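Every protein chain but one is kept in place in this view of the complex.
Letters A, B and C name the chains as they come in the text, with residue numbers starting at 1 for each one.
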Amino acid sequence: MSLPEPFRLLAFLVGLMGFVALNAAYLVWVERKTAGRIQRRPGPTEVGWAGLLQPVADGLKLLSKQFIVPPGADALLFRLAPLLVIAPGLMGLALMPFGESLLALDVNLGLLMVFAFGSINVLALMVGGWASRNKYAIISAARVVSQDIAYEIPMLLAALTLMMVAGTLNLSEIVALQEGPFWRWNLFRLDLNPLMPLTFLIFYTCMLAETNRAPFDMAEAESELVAGAFTEYAGMGFGVFFMAEYANIVLGCSLMTVLFLGGWQSPFGAYSGVWWFLLKLYFLVFSVIWVRWTFPRTQFYNLLNLSWEILIPFSLFTLILTAAMMKVM
Amino acid sequence: MKNRLKEIASGLGSLVTGMRLTLAQFFKKDVTVQYPHQALEMPPRFRGHIELVLDEDTGRAACIACKLCEKACPSECIAVEGVKPEGGGKKMVTEYQLDFTRCSLCAACVEACKSEAIRFSREYNLAGRSKEDFHLDLLRRLEEQSKEHAARTPPADAGEAQP
Amino acid sequence: MSTAPFSRNGTPPETFVLNLGPQHPATHGVLRVKLTMDGEYVMRAEPVCGYVHRMHEKMGENRTWAQFLPNTSRIDYLSAMNYTHAFVGAVERGAGIAVPPRAEYLRVITSELNRISSHLVWFGAFLLDLGGFTPLLYAFDDREQILDLLEGVCGARLTYCYYRFGGLCNDVDDNFIEGTRAFVRRMQPRFKLYHQLVTENIILRKRLEGVGPITAEQCRKYGASGPVCRGSGIPYDLRRAEPYSIYPELDFDIPVFSEGDCLARYLVRMEEMRQSLRLIEQALNRLPDGPVVAEKVPRTIKMAPGDYCFAVEAARGRFAVRVVSDGTDTPYRVKLRTPSFSNLSLFEETSAGMMLPDALALMGSLDLVIPDIDR
Partner (left out) sequence: MNADLAALAERCAVLFPEGVQLIDYAKRGFHLDLKVDPSQVVEAARLFEGEGFAIDTLTGVDWIKEEQFEVVYDYYHPRHAWRVAVRTRIPRDNPTLPTISPVFPGANWHEREARDFFGIHFAGHPNMEPLLLPEDADYHPLRKDFAA
């Protein structure tokens, strides 16, 4: 498969967009089915066999709805916000090493770029919230900003620990380093950083907060702020926000798979390939959904205290510990 | 500092138990009834809208149009008209209108009726396009049911005429 | 707990008015709260009610005594049995009608079942306000058992019109008694599940501890009753303070917590459900035989002129009916004293300075039923 350079990248990007769209649609189905199972009810079963056509029906419904710009809203920013939200998800996934050669962009600073794109998400939600001139949306925009800043730092510190353990920022090299049976994965490399599972947990919590999911869904708190930043969006505007949420979850989970669980490496050394990557990815995505339907929402200042008082000290401590271990080893 | 760590540890513990419980529920059978495909059986004392009782021997409604139910109803939803047959005997009901949009199913009429002529039906599939759909003419309904009932007389139906 | 930085170095805060509109997921009904907000902090919350006002008290004046019965279960549809018990009690007290013991026991059993089903609805809705969706489904799964039991007995699921002056409209059958015993057995492990899944959850604890403190003084000044005042240390429960029906014969205790925050009110209601189960079990064991309605209950009630009160401990607190009669067969005046009316009146004072999610947690812990406020 050796297409000349620009076409190979183009094919990858189109493939990625299809992957994100398919993911967004069918993760909604998985979420509603899982929520149903947890709550002892069947979930969607009417549309298609076991509700499989439900996402298609939702998509068609959203497409047929009119995209209304509320009066007095800042029309340009209002239309720009959905684009700004979906872009980082796509670009982040472009850097992700799905398989040995299944990699859109092999960039030496892969990890740094993923985080750079990740922070655009905050800007987009804020622009969306501010531009829709709705009091609930403005409150939610303010919350998004402070929440994501508070959780960017521990995430970066945890990623820094990883960078020291792996020695490189190039994602495919990080995965290559984790070759061999599963105890070679970074998660179990206690020789380099004895508190690696703790770093994994911190990274997982911060990823939840970054994507405004589950216990940290202050931005889109449906029982307080009606629908948060995208209250005023209808039709495909809301659809894109919805898709972006799932794209960000997939981005976060795939980043964790690459950094901690050895990307496309197989647990027993042989037959590594993209299927292992997808298996680990969807296990993590399932856990994100599982967390959402178990816990209530945290309170806003507890959320910030949790980050400033617990996550940041712990991640700093693991960073210094790893540095010390590297020095000693 | 010590109890803060203990608090964090117990906090994590509670989160893990929460996750364990929801996973346990995940694998259990679901408890809901899929309404359009499966329907629940209504208990004998279920209160649907009232319906007239068929008097077996005369083959007509048992109601003697004494209007006790009309007086007892708090929201005036019953309108009864009756006529005295020339040959004497009990009055016959000629018209029994029930305005089900105002009825609050309080059983005042059923208890007020001395001749056991009305009872609660077990109807609950009551969708209608306009309010007039719920101005029910119980007499006509009774005639339709008895016609239907007569049409399929051979199977001994348990007296429960389902319209 | 969040306290508002209102006057930042003296400059008056620019506030904006946020309408927690008549249609809002957190109000569980048609209640509008005008919030004057400074950023995320609520400076003044002014509830605007009257959207579900149906004027039950005027209906009481132009219907006969028996015709007002269906109204009583539509004032607070979640504890319809207790509300009918209050009106029926007031009329029996006025007209001097004795109620046979079996009817009294069955009234206690059905009222306590109704209290548990109302607390289960509150538990689900309260967790929903805090963002946890799943407990609502588990609570409603349990509540279905109660609704099926009561539907088997009186034919209705929510607005039962089961009590009559002098007793009940019909007797219970065996599978009601078997079903209730099975329900009581089934609830013990369910409470353990709720306890582990929700009460011990660190996120919920952080969300409720110290949030929305209501002092005993405020409860007294505003007349708050039920779990709201028992959460602030006032052990005032009508089943003990002003005993009616056969509650003095049954032994149960009144859960009282003195912190007065949302967690205290939450624990009061959870403990109250357990006590109700104890009550039901005892009442079932001692259920006497005999008639279910007094023999000579006059068709049209005649009552000596004067006013009579009867109060009942409904799920939300003290529900009292004051009946003024002038000797005719229609009441001269029916006053309905509802608990949510007083419980909501203290929301304005207690929610000043809180953040929006805390204020909603406080409103959820007051367990409001909006038609109960507007009547």
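Side notes on the structure shown:
Quick note on the criterion: contacts are C-beta pairs under 8 Å (C-beta built on N, C-alpha and C of every residue); 3 or more make two chains touch, one makes a residue touch a chain.
Predicted model only: the values in this text are computed from it and were never measured.
The missing chain, though absent from the view, touches C when the full complex is examined. Residue in contact with the omitted chain (choice from C:157, C:181, C:278 or C:322): C:322.
Contact with the chain that does not appear here is found for just one residue of C:137, C:198, C:219 or C:362, C:219.
Touch with the hidden chain on the side of subunit C covers residues 49-50, 53, 55, 57-58, 61, 90, 93, 219-224, 229, 234-236, 241-242, 306-311, 318, 320, 322, 324, 332-333, 335, 337, 341-342, 345-346, 349, 374-375.
Operating definition for what follows: only the chains that are shown with their structure count from here on.
Remark: subunit A and subunit B have CA centroids separated by 51 Å (rounded to whole angstrom).
Averaged C-alpha coordinates give centres for subunit A and subunit C that are 43 Å from one another. Residues of subunit C found to touch two or more other chains are 134, 138, 141, 197, 201, 203. Residue positions 15, 18, 21-22, 25, 31 of subunit B each touch two or more of the other chains. Across the complex, subunit A meets subunit C through its residues 35, 38-41, 135-136, 139, 142-143, 215, 217, 221-224, 226, 293-302.
For subunit A in complex with subunit B, the touching residues are 34, 36-42, 45, 290-291, 293-295, 310.
The touching residues of subunit B, counted against subunit C in their complex, run 10-12, 14-15, 17-18, 21-22, 25, 31, 43, 45-47, 72-74, 104-108, 111, 120.
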